[in-house]
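Of the protein chains in this complex, one is absent; all others appear in place.
Up next is subunit A:
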Amino acid sequence: MVCVLILAAAAGAVAAFLILRIWVVLRSRDFTPRESLSILVVAGSGGHTTEILRLLGSLSNAYSPRHYVIADTDEMSANKINSFELDRADRDPSNMYTKYYIHRIPRSREVRQSWPSTVFTTLHSMWLSFPLIHQVKPDLVLCNGPGTCVPICVSALLLGILGIKKVIIVYVESICRVETLSLSGKILFHLSDYFIVQWPALKEKYPQSVYLGRIV
């Protein structure tokens, strides 16, 4: 009887501690000045990759090294990323930071995949995302909506919760989203440090989001 009570108390304490850690990690803002930061970019298929590369194109070389995460079945994104990085290196030969990496993880969900099976594939992606995030330990994660980004962002959050590293999570909702958020957006709205929307209707619905106009 006493054992059960002790176990219950221990479980309660762990739960409370975790909740406190989650709250602290979600609230903390890292404003220390720095000269560079490593960035992990989640590239979804098709337009998602196009949009995120446009955003990356505007960022200076201080955002290096760049780690890209793509779905293992997505060769098109790999090609676009390689072109993008080559172009970048061409335009600035003096640039020392031309190192970039492409990592592949299983897709959380295929287009039109049923929602129940999506739970399983997402958990599987989560299982594989955490070791990747743990190995890379990026300063910042940038993503814009494909299902692939949810396990990545949750893993990044977990790094903070476990006290290993606080990772800044930046989510930019796709320009396709004018009135409603994507499912990834709805989930990551609560978990990201900066949630950027591109249309005024979304800013109205989600006042805590950041609205900079159309940025792609």
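A few notes on this one:
Note that contacts are C-beta pairs under 8 Å (C-beta built on N, C-alpha and C of every residue); 3 or more make two chains touch, one makes a residue touch a chain; residues count from 1.
As a working rule, contacts and distances are computed from a predicted model.
The subunit not displayed here is recorded in UniProt as "UDP-N-acetylglucosamine transferase subunit ALG13", chosen from "Large ribosomal subunit protein mL46", "UDP-N-acetylglucosamine transferase subunit ALG13", "Aminotransferase" or "Cystatin LXN-type domain-containing protein".
The chain not shown here is touched by just one of A:Ser28, A:Ser117 or A:Thr180, and that residue is A:Thr180.
For the options A:Gly57, A:Pro131 or A:Gly163, the residue in contact with the chain missing from this view is A:Gly57.
Looking at A:Val119, A:Ile164 or A:Leu212, the residue that reaches the missing chain in the full complex is A:Leu212. Subunit A residues in contact with the hidden partner, per the touch definition given at the top, are 29-37, 45-47, 50-51, 54-55, 57-60, 62, 76, 79, 83, 111-112, 139-140, 168, 170, 172, 174-180, 182, 194, 196, 198-199, 210, 212-216.
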